[in-house]
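Left out: one protein chain. Kept in place: all the others.
Read from first to last, the chains carry the letters A, B and C; within each, the first residue is number 1.
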Amino acid sequence: MRKFKAGVIGIGFIGVAHVEALRRIGNIEVVAIVNPNDAAEKAKMLCVPKWFDDYREMLDTVDLDVVHICTPNHTHYEIAMYALQKGIHVVCEKPFTTTVKEAQELVAIAKEKGLINAVNFHNRFNPMIYQLKKMIQNEELGEVFSIHGGYVQDWLLYDTDYNWRINSEESGKTRAVADIGSHWMDTVENVTGLKIVEVFAEFTTYHKTRKKLLRPIETFKRSQAASADYEEVPIDTEDIAFLLFRFNNGAKGNATISQMCAGRKNKISLFISGSKQSAEWDSENLNELFLGRRDGYNQIIVKDPSIVHEGTKTIISYPGGHVEGFPDTFKQCFAQIYQSIEGNRSLRDFAIFEDGLRGMILCEKIMESVQIGQWVKVE
Amino acid sequence: MRKFKAGVIGIGFIGVAHVEALRRIGNIEVVAIVNPNDAAEKAKMLCVPKWFDDYREMLDTVDLDVVHICTPNHTHYEIAMYALQKGIHVVCEKPFTTTVKEAQELVAIAKEKGLINAVNFHNRFNPMIYQLKKMIQNEELGEVFSIHGGYVQDWLLYDTDYNWRINSEESGKTRAVADIGSHWMDTVENVTGLKIVEVFAEFTTYHKTRKKLLRPIETFKRSQAASADYEEVPIDTEDIAFLLFRFNNGAKGNATISQMCAGRKNKISLFISGSKQSAEWDSENLNELFLGRRDGYNQIIVKDPSIVHEGTKTIISYPGGHVEGFPDTFKQCFAQIYQSIEGNRSLRDFAIFEDGLRGMILCEKIMESVQIGQWVKVE
Amino acid sequence: MRKFKAGVIGIGFIGVAHVEALRRIGNIEVVAIVNPNDAAEKAKMLCVPKWFDDYREMLDTVDLDVVHICTPNHTHYEIAMYALQKGIHVVCEKPFTTTVKEAQELVAIAKEKGLINAVNFHNRFNPMIYQLKKMIQNEELGEVFSIHGGYVQDWLLYDTDYNWRINSEESGKTRAVADIGSHWMDTVENVTGLKIVEVFAEFTTYHKTRKKLLRPIETFKRSQAASADYEEVPIDTEDIAFLLFRFNNGAKGNATISQMCAGRKNKISLFISGSKQSAEWDSENLNELFLGRRDGYNQIIVKDPSIVHEGTKTIISYPGGHVEGFPDTFKQCFAQIYQSIEGNRSLRDFAIFEDGLRGMILCEKIMESVQIGQWVKVE
Partner (left out) sequence: MRKFKAGVIGIGFIGVAHVEALRRIGNIEVVAIVNPNDAAEKAKMLCVPKWFDDYREMLDTVDLDVVHICTPNHTHYEIAMYALQKGIHVVCEKPFTTTVKEAQELVAIAKEKGLINAVNFHNRFNPMIYQLKKMIQNEELGEVFSIHGGYVQDWLLYDTDYNWRINSEESGKTRAVADIGSHWMDTVENVTGLKIVEVFAEFTTYHKTRKKLLRPIETFKRSQAASADYEEVPIDTEDIAFLLFRFNNGAKGNATISQMCAGRKNKISLFISGSKQSAEWDSENLNELFLGRRDGYNQIIVKDPSIVHEGTKTIISYPGGHVEGFPDTFKQCFAQIYQSIEGNRSLRDFAIFEDGLRGMILCEKIMESVQIGQWVKVE
């Protein structure tokens, strides 16, 4: 098995998740990381041999096969461009970029260079989501005519919650839709094989201003911070989005996207209605897939390699009843990306830059719909 | 306690539910029923002393305090009008009428006559829904800014499913929205105290035609019926509706309304996001109310008279853990309506004709939105 | 349809449930009630025409078809005996009596008189329990070899919780086992068709003394009551019982019976393992039946008359998704008892005095096992 050298840029919560997931796979060494200010400290914590403040320095000096981009959205473009120009394969976090134009350029350059270009829509690698995709391909649900669900979190409930994602300059013009709505749309298009052809949207920015900390305070202590610790910042990105969709086969659907749903920490859900049966899945109960039937008994498929489709088995590592969760989707996603780099193109379930571009286009059209209050076509 | 004499018109599934619920209350005698063709047989089955084919005959000849109208929608207007003119209190099934104009006239005449006029939005009498209403009144959720959910069923999944509700002449121009969406909207407005001020909607009529039986066959055998048993009928009412709402306080929301969700027999759900906490309820787990919190533990309120608000206790008949279900909401709803007739006006939780009119207006505006593809104001 | 006159003795929570359930059926009039001290008040509240302080007076003076005994356990024997001697059919609450001897005598006299003699093990009439029974009869689970579950409540958690059931003189020597364990054992034997042939048990009486109120205080205020309001009473009945069973086919099982499980208001659960598949049901989610499978997908049967066994349909009154709960089991149970009185003996699902006697024998053997710390045979 070929050995790979990987570098990870951006060591926040997600960057750490990348490092850990890569190590599980076995043939990948994380040889370097990049993080502003505290790179040495982070490298020590993660036992990574090399560290840099500037990504260019790493890409210029370290012999890498693959680079993982885990930085704020507005930097993805320049980093990916720099890496691709150097002939390094790229795995980029989502949302892919902050504009459609950036995304188009990256798609073009990646194609030109013939490099692996992946976007980490890791939810595709939830075994039950994968199973659902296979079932729909086999027409086990019949014709899909309705899809509803959403993605809800609560980490931005209070006006004392602040993060770079809230700032449109770092995050892009949409926030909730780009950050989590993009996961939902990618998952739905990927699972059903359908394409969104028209969108309608309604946004809520509940907190017109938010209180940005003048110095760091642990998240859970923020609500106790004194007002002198904050500056009041005007907000121009949405807290909540209500989306409607028309799909290319005539199916329709909706999604509730919210970062202010108290008590729901990180819940993706989807209910897909087909003419034979329906399917429901949610990420808080991620090892089960519900199948609804009109005439027979409803069913629950559990994540058990002995009962799922052949394909699904390939992304299950543990026996039935042994819960695989969020970090496991990263492992499965990266394992397939690196197999692809190694030359095995038979499995191509992971998202590529074109899928990232697709997400950016959908975000743009959704914004347009909000502005004009009408359905907007997605070409 | 005053004794009442009630008559029930229309002895389908819902009419039977009315008869049974009325009897539980104790001081109400169901003295007569009306049903076309098989009134005697139905009366015998239900042990009701008098029966009629024609509602006029019952209203003309039997001394009734209250009449319950459980017939197809397009007949509500004339029956209610006839009863009110005779000075009989009216409890009407939903949807209230088939047009706004009919509804307005009934509101006017009921007011003029000073009679009790109720619409059976019985979901208001789910104890946990009632509890949620009290909690919101007490500002326990803080400011409500987002409401999502829906009402899904599967009884019209196949094109061999046919019923008078499908026919716009009997049912009105909207079907799913009027039949079940109206429940959702009434519940949400009632629970939150908010008013819907704008609507946007998208409809799906998946089956362009349906197969209407030429002679009756048991529901569960219909899919086996031969094609000669059917006539093909064009369909002009929606199977599925995706609704968006703007509320008078700036809150927004959506609802998925479907009669074609395989495996979900009859599920109403709502998730209400407030600035302090959120609440979630669904009718398949109707004795629990979920409270979501950002900083503390989430909570589950169970239907137990010893832990709920004082008001909620009044509509709970059994101790904690003893599930009260669908028929119990009818009992509680009617008990309060009859107490109101008796003169006790302190509790006015049940829906009146004005609430029925409200439902009709909402349906009309939703239709209008579908036609123009834009948000429509509800005055 | 024949009309019946019923009398109800004991108007606590359960007596009221009997009155209401009887009225739903249609051909049964509750003509009289008996309650000590406040019979008139209770009769007025329930709209029952006649009332008595003493059951003998009612049985002597009112022409009744059936009497329902809803009084404390230690009075069942004398009341049932009195009624049977007068030729009145008897429906008795559980536990049937306080001793095996009393139960045997009642079985004998009922048989001699040829009267309907029922014990209200209403859980048999949960539609999903009924469905499970039919499935086991059809060998859909294969051979049953293991049964586990229990019945837990929390109404006796604190030492300030007191009730006549705690007192062995009124309740019998066992408390939790007789009061709720008897339901579990009856349900299991009825559903599986198996017989318990040996028992082993372990009891906990956590509160050695309890505080009995010297005057009534509302339940939910008791914990705030001052100590002067109470007298300290020694307790000789169990709060919690851990039961083991051996069945006549070699199957084994256990049950956890507790009246001190904080947060579980009234939960019966059973998990039945068969050689083909398993089944699980619990009363807090009573409209669903889980089927577990080794090689295929697990299944959920919902209470929907269109998908269950023919027999099950007879005890379902409402369509799928319309939850039927605790009071509905009373209705279905009594409907069948009265049909049996009317002469229809085809359905005999309800429990009779012999089943009540069976429960008393099991309680006695369980007590014996606790005393000797060994398995005890149930002949």
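Keep this in mind: a contact is a pair of C-beta atoms (placed from the backbone, for glycine too) under 8 Å apart; a residue touches a chain by one contact, two chains touch by 3 or more.
Values in this document were obtained by computation on a predicted structure and should not be read as measured data.
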item: Contact residue for the chain not shown (choose from A:D65, A:E280, A:E324 or A:E364); value: A:E324
item: Per the touch definition above, residue among A:Q137, A:N285, A:T314 or A:Q374 touching the missing chain; value: A:N285
item: In chain A, positions touching the absent partner; value: 1, 3, 13, 17, 19-20, 23-24, 26-27, 44-48, 153, 155, 219-220, 263-267, 283-287, 302, 304, 306-307, 317-328
item: Interface with the unshown chain - residue positions in chain B; value: 291, 295-302, 306-307
item: For chain C, the residues touching the chain missing from this view; value: 145-146, 148, 150, 154, 157-158, 200, 202, 204, 206, 220, 223, 240, 242, 244, 246, 251-254, 256, 258, 260-264, 271, 273-278, 290-295, 298, 373-375
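Throughout what follows, only the chains that are shown with their structure count from here on.
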item: Where chain B and chain C are represented by their mean Cα positions, the distance between them in whole Å; value: 34
item: Where chain A and chain C are represented by their mean Cα positions, the distance between them in whole Å; value: 53
item: Inter-centroid spacing, chain B versus chain A (mean Cα positions, whole Å); value: 40
item: Of all residues in chain B, the ones touching two or more other chains; value: 220, 263-264
